[in-house]
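Presenting chain A:
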Amino acid sequence: METIVSVKPLLAVLVTLFVIPVLVSSSGKPNARESWIFIAGTIKLVLILSMLPVILEGKQIVLTLFEIAPGASIAFRVDGLGMLFAIVAASLYIVTSIYSIGYMRGLNEHGQTRFVSFFALAISATIGAAFSANLLTLYLFYEILSLATYPLVTHHQDATSKISGRRYLIFILGTSIGLVLPAMIYCYHVTGTLEFTTAGIFADQLSKPGATVLLLMFVFGFAKAGIMPFHTWLPAAMVAPTPVSALLHAVAVVKVGVFSIVRVLTGIFGVQLLGDFNLGVVVMTIASVTILLASCIALSQDELKRRLAYSTISQLSYIIFGVALLSPQGLLGGVIHIAMHAFGKITLFFCAGAIFVATGKKYISQMSGLGRRMPFTFAAFFIGALGVIGLPPTGGFYSKWNLILGTLEAQQTLFMLVLLVSSFLNAFYFLPIVYKGFFGKSPDEDDTTPVKIKEANLCCVIPLMITAVISIGLFFYPTIFVNLIKVGLAIK
Partner candidate 1 sequence: MTDSLPYIVAKYNYWLYVILMMIGLYAMIAKNNLIKKLVGMNIFQTAIILFYVSIGYKTDATIPIIQNAHGGHDAHAAVIHAADYINPLPHVLMLTAIVVSVATFGVAMALAVRIYQRYQTLEEDELRMRISEE
Partner candidate 2 sequence: MDNYPALIVVTPLLAALLAGLAAWIEDRLSYPIALMGLALSTFFAFKVLMQVIGSGTIHYRMAGWAPPMGIEYTIDLLNALVLLLVSGIAFLNLIASYPSVNQETNDRAASFYTIYLLFVTGLLGVTATGDLFNLYVLIEITSLTSYAMVALGDRDRGPIASLNYVFIGVIGASFYLLGVGYLYLKTGSLNMADVAHILSGIQGSSTVLVGFILCMLGIWIKMALFPMHVWLPNAYTYSPVAFSRVVAPLMTKVMVYVMIRLMVTVFGLDYIFNTLHLADAAVWLATIAILAGGVMALAQKNLKKMLTYIIVCEIGYMVGGAWMGNQLGMTGAILHIVNDALMTFALFLAVGNMVYKLKTIDLPDLKGLFGKMPWTMAGFVLAALSIIGVPPTCGFFSKWYLLLGALEAGAYHFAAALIISSLICAILFFKVFEICFFESLAGGHETAHGVVEIEEAPVSMLIVSGLVSLSIIVVGLYSGTIVNSIILPFLK
Partner candidate 3 sequence: MHWPIDMIVLTFIIFCAIAAISVKDLLATAILFGAYSFMMCLLWAVMGAVDVAFTEASVGAGVSTVFFVAAVFRTSRRTKD
Partner candidate 4 sequence: MKFLGFIVVCLTGALLLYGTGDFSNWGDPNSPASLHLSNEYIERALEETQVPNLVTAVLADYRGFDTMFETAVIFCAGLACFLLLRDFREKKQRFYRHIPTGVILHVKNSKKVLPVGREFEHIDKDWVPSDLIIKTVCRILVPFIQIYAMYVVAHGDFSPGGGFQGGVIFGSSLILIAISYDLKILVRRIKEKVFGIFAAVGVLIYVGIAALCMPMGGNFLDYSKLAPLLPGDPHHVRALGMLGVEIGVGIAVTAVMVIIYINIVSEGRLEEGL
């Protein structure tokens, strides 16, 4: 495969890192600070997009920074998969930045400079993870992301966030140090390399039980992916301000976890090896359990953000599920779900945040009739919900369609059922909200609320409109993402 050496990936990672000192120094001037974020975010996106044509041609961009040991270096390699993830993350970063202005100022939150700084650090780490050329680099950015997110999760600095933060760390850091690190070192010990290659790095060093254990260590170890039973941090982390939940817990953090698992499955083990040892089924089973259980739990949640969180947990497992199918269609469907779910879910989170900003309401049971007061928000919510359920005309349909085709292709009819059932469950826990929002009894019709509820401020509403529109747009034009995946995973 043709490779090009370029510093662009490094720059793309660093640009939001270097803006942090600027942010800190302009902490007294919110407007200046926010414009710096935009500039950095835009530069980042432009840098990433400028690499797009090259990648679509089937080339890869590589850059080796530090050689730690033979076969283990800190290096970037941009391929289709990473590019897909980077585009999603970087573009949503800009949108979220607009949104967080509205949200944070709307609620008059404290420590905004700290917030935006760590946000920038987190997005840097996300892009770094997307462009990682090997497991070591991926692990590095994975850990940075874990730590950078901690102050964001615990932003409120109160007792609840302390407990959530503790849980977040125990699960995320505990699994990555306790499971991924030894597994990674073992891989290096056995093979002498950690480079992602399509064929996998193992020749015949692994026995089936060994491979299973190693695989499970990775799958559970990347706990950001929210595979049960290592998922409980995710609902807990919903105490964070909504922009954090939106970008990080719908897009960046959890997707980095999923992305890591995808990388390990496709780049470290290799589709071939997984197929030989029949390990795909193992992963699929784990993913299916998570999908179904999480959906059921989501049904019982009254707090909107928590319901979204459980929905996220189940949707993340779709991606792993798809990859574990090991068939081209399944891979395509799984990976493209990274993008599709991202746009859908971020819309939902934005809506949840906008409702909170406008009304201060967190519970679904209080939201009946709000849709008539906040029509744009609830319309966007509807679109987002469709995307997550997987119905046309949203991008979510495209990925779910491919996933189902994948199960057929891999002749796993039983697992197709899982998908269908869970889609129904999705519909059950989302659509009632929309229905009640538009057609339910409105609270201020009784004049109990003196202040008339209206839409949240523009900075909140515009982003969610944008993401909703993109979500629909992806139904019609998924080509770029599809091509990227085909290039990245060498699928015909």
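The candidates were selected such that all candidates are chains of the complex that A comes from, given by their letters.
Quick note on the criterion: a contact is a pair of C-beta atoms (placed from the backbone, for glycine too) under 8 Å apart; a residue touches a chain by one contact, two chains touch by 3 or more; residues count from 1.
In this text the structure is predicted, and so the values were computed from the model without any measurement.
Student: Since the rest of 1, 2, 3 or 4 are in the complex but keep clear of chain A, which one touches it?
Tutor: Chain A touches candidate 2; the others do not touch it here.
Student: Touching candidate 2 in the complex: which residues of chain A?
Tutor: Listed in rising order, the residues are 65-69, 72-74, 108-112, 136, 139-140, 143-144, 147, 151, 154, 156-159, 161-162, 165-166, 169, 173-174, 177-178, 181-182, 185-186, 188-189.
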